[in-house]
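One protein chain omitted, others in place.
Here is subunit A:
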Amino acid sequence: MAIRILVGVKRAIDYAVKVQVKTDKSGVVTEGVKHSMNPFDEIAVEEAIRLKEKKVAQEVIALSCGPAQCQETLRTALALGADRAIHVEVTGKDYEMLQPLAISKLIAAVAKKENVDLVLLGKLAIDDDSNQTGQMVAGLLSWPQAVFASKVDIKDKTAEVMREIDGGSETLRVKLPAVITSDLRLNQPRFANLPSIQKAKKKPMAKMSPKDLGVDIKPHQEYLSYEEPPKRQGGGRVASVDELISKLKEKGLI
């Protein structure tokens, strides 16, 4: 029986943009800055589409939580091959304070509601680098998890996943339903082609609120300040080994 997949996509500041911290240290500048789909989510979408092409999956649902602009990101997912989209609308201050735990609760609620067999997410988002959502979704649903996937094989409701870990890789076998998060080497995402971009405009996009899902998105953490990393100090040059030794002694290193 072909499975049904829920893929999470996040609208984040584009990978190629040079991020600037706001002068009041309350966050980063997002106004007028280019946003696009989180690169790890692109990889997750690509994997879901490939599973559909292999006839392992019969339906791919794209999900995003955030303001109206998320619909653009969802349209991209549809253009890449997802069948339908769900937009959980969170705006203004609520969106600014939306944190991984709340997002995990929303994803878990949708996964249950849509009765999916697999939740595919990017391993982390390049804006907050949290790397928590996938793991927490699995915890909330009490589903097995295989994170940092670099290879996924699904057969008979079982997934064999090769994971990137420190020192190499590890292969896990998990029973579906499960949560898998994508790592960089899982695949190379495709370009959305024109006919798909046109078709995507007609694919269904449902809108709902956290309340509809019975989820409380209240934040549990407060961000105190955002700062740029300290500027790298230039190195110095020495003219001889003796000078090197005396400089090292000066700095109390030898």
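Following the convention adopted for this analysis, a contact is a pair of C-beta atoms (placed from the backbone, for glycine too) under 8 Å apart; a residue touches a chain by one contact, two chains touch by 3 or more; residues count from 1.
Here is the rule we use: contacts and distances are computed from a predicted model.
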Its UniProt record identifies the chain omitted here, from "Phosphatidylinositol glycan anchor biosynthesis class T", "D-2-hydroxyglutarate dehydrogenase, mitochondrial", "EF-hand domain-containing protein" or "Oxidoreductase", as "D-2-hydroxyglutarate dehydrogenase, mitochondrial"
Which residue among A:26, A:198 or A:246 touches the omitted chain? A:198
Which subunit A residues touch the hidden chain? 14-17, 32, 34, 36-37, 39, 76, 79, 188-195, 197-198
